[in-house]
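Comments concern the structure below.
The complex is shown incomplete by one protein chain, all other protein chains being positioned as in the whole.
Read from first to last, the chains carry the letters A and B; within each, the first residue is number 1.
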Amino acid sequence: MIFNSELMEKLACAYGPSGNERHVAELIMAELEGVVDELYTDDAGNVIAHRKGEGRKLMFSAHMDTIALLVTFIDEKGFLRVTNVGGISPTALISQRMLFENGREGILVLDKRGEKKDIDCAEMYIDTGLPAEEARRWFAVGDLCVAKGSYYETDEYVICPAADNRTGCYALIEAAKARVPSVFDVYYVFSVLEEINALGARCAGKLLAPDICVAVDTTVSNDSYEGFEISVKLGSGVGISAKDAGLVSHYSVYGMLCAAAEKAGIRTQPYACKLGATDAGGVSKTGRGVAAGAISIPTRYIHTPGECFCKSDLLDTVRLIEAVEQYAGS
Amino acid sequence: MQLIKDFLTEACAAPSPQGREFLIKPVLDRYFGRYCSDYACTGNESMIYSMPGVSGGARIMLDAHIDEIALMVSEVTEKGFLRVVPVGAVNPCCLVAKPVRVYGREVLNGIISQAPAFARGKGDSVEFEELLVDLGLPPEEVREKVPVGSPVLHDRQPFLLTEDMITGRGLDDRAGIAAMLECARLLAENRPESSVYFSCSTREEGPGAGALSSVNQIRPDLAIVIDVSGGYMPGKSGPQQVHLGKGPEVPFGNRINQKLFERLKQLSAETEVPIQTVAAAGRTGDDTEVIMDANEGVPCALISIPLCYMHTPVEVVSVRDISQCGALAAALIKSLDGPGWEELLCC
Partner (left out) sequence: MLLKELCMLPGLTGYEAPVRDFIRSRLDEVGIACRVDRLGNIIAENPGPADRKLMLTADMDEVSMIVTGIESSGWLKFGITGHLDPSVLDSCDVLIENSVSGVIGVKPIHALKREERGKPVPADALLIDIGARSREEAEARVQIGAKVTFAPRFRQLGCLVSGKAVDARVGCSVLLDLLLKKPPIGFTAVFSVIGRLDGKGLKVGVNQVQPDAVVQIKAAECADLDTVKPERQAAVLGDGPCFFMKDGGTVYDIALARRARRAAESEGIRTQLYRYCKTENYDIHYAMLAKPGADWLVMGVPCRYTESPVAALSLEDYRESVRLAEMLTRFLTKEEA
């Protein structure tokens, strides 16, 4: 299996904040045109790709949205004041370039006039390089912007924005294209608003009422100096969640994932962590309850403009999705 | 009360960590099976035992959570110890020098503790990152027998401190399950018109919501939630303390249906079951939270059993409080016989 750099770059650099994911949705729809039996967006904005099959309903979920900043005010100098959408780390974004839907950019700056020691959104503003009147023409309160970064890869690693969770989207797309024979009736859900309590996935879960849900997302690792307590490293395989902050994985789903990986000879890294949440937690609570679990691409520097993952882990994730589709049963 | 003691003696010795609550199903089957003819299981593995009523009767859901506070293995260290993360809110202080059982591919004895004071050097605080589970086995054997995700529970058998006070692991919320069982026993002798569903709900501690899956399975007209609440102990300050042995706690507030609350007060006086009423200003922090706003809304009554040392291995409750809680719930259900129960639920 060859790493599809072109697809990954397109996905990573696409503008798609929580609350305005349609550009990513369009991109994904174009990729899956003619690949699956049914392809549509639901009322919530999720992209749903359905590969019809005989067995139980299996839903894979990868979110399209990224964290973002929301413009709340344009001041007399034309600077934009902002608030967070999703779990922003202000220190990670200071001095970063922010990208707007209209293609324009600004730079996020710390307002040093105040005395505060802790940085939060109230102490930041965006300088768009325009005088006040021009700024008011091109930007408005309510605009969303995301951190702009560029795609860079080495032989083994990729550094790019939005690996959380465009890597998950990549995995679903490539697995859908592979069209391995499956024992399940498979739904690939590209969800909206995951960074805000998994709202999109919960809607999709209610709509589709799957028997099993597996979220495909990212997880932190402990092989850099970020200081996370988790037994996961880049380049050592797909993370399989026994527990994260949002869900204790269903025993049967966790077992299914491990068994499929073993059968197909895919390296995995099981983990139990206090941090992180995926679509799976939200979907598990829908209807009469859905058996749910999560597989994760180990990623460093999550929620920064330069997230870093290992190509082989992402390819292993695609293989694992295919293995689950083919083998899961015991 | 012997039924409650017998049940708790078995239940507090059986495991039910979040995600594997099914491990305790044989115990629940044996006890609830005596009084309930039907059984259903939800997608979140909540176990619902029920007794059908007559048509026209209310559909009543009782709820107590069967999952217990637990730890989960997150890593096997180089020396073959285990690192753990909590499932539910746990103060790491209660995990120093305690015997545990690890549910890996086999069930193994272990000890959880931290480094001795002379080697710690960091100060007094106990942190999860400093706790290790010792299995007394070489690392290769530990890696083979204990996968990441294995639950770790305190190794402690329940016992009676006095005729009335019982101590055991997981009384939060097996005390509630026991109260539901007592209610089932009373109703089996005196069948109500309502259909009654006893939901042993999963995933209450921490991020889950097994009770919600039960609501969607049952579609009840109303729910009676039975959980535990923090009982008085010296040093615990604040108004509205509830005491063990003085009867179940019955809160009122925005989460609780007012008419059901008034009915409980009335029944308490009529049946001479003492209760301790408490004003609950904000959230109640239990399954009521996920039940009341499900679908078109489910009116809730809440009865709590006072419990000391919540979320530690040495929880203590009064058996009589549990018995009275069960009796009160049964009385409430019986009082809904006949026409007119629907009016009770209107605001």
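In this text, a residue touches a chain if its C-beta (ideal position, glycine included) is under 8 Å from a C-beta of that chain, and two chains touch if they have at least 3 such contacts.
Since the model is a prediction, treat every value here as computed from it, not as a measurement.
Novice: In the full assembly, spell out which visible chains the left-out chain is touching.
Specialist: Listed by label, the shown chains it touches are B.
Novice: From the list B:Leu23, B:Cys41, B:Met310 or B:Leu345, which touches the chain that is not on show?
Specialist: B:Met310
Novice: Touch as defined at the start, partner being the missing chain; which of B:Val85, B:Leu108 or B:Ala209 qualifies?
Specialist: B:Leu108
Novice: So that we can see where the missing chain sits, which residues of subunit B does it touch?
Specialist: These residues touch the chain not displayed: 77-79, 81, 89-94, 96-99, 108-111, 113-121, 124-127, 129-130, 132, 134-137, 141, 155-156, 159-162, 164-165, 167, 230, 232-236, 243-245, 285, 308-316.
The rule we apply is simple: only the chains that are shown with their structure count from here on.
Novice: So how far apart, in whole Å, are subunit A and subunit B when each is placed at the average of its C-alpha atoms?
Specialist: 35
Novice: Which residues of subunit A touch subunit B in their complex?
Specialist: My answer: residues 211, 229-231, 242-243, 245-251, 254, 270-274, 277, 281, 284-285, 287-291.
Novice: Touching residues of subunit B toward subunit A in the complex: what are they?
Specialist: 18-20, 22, 42-46, 72-75, 83, 85-87, 128-129, 147-149, 203, 206-210, 212-213, 216-217, 290
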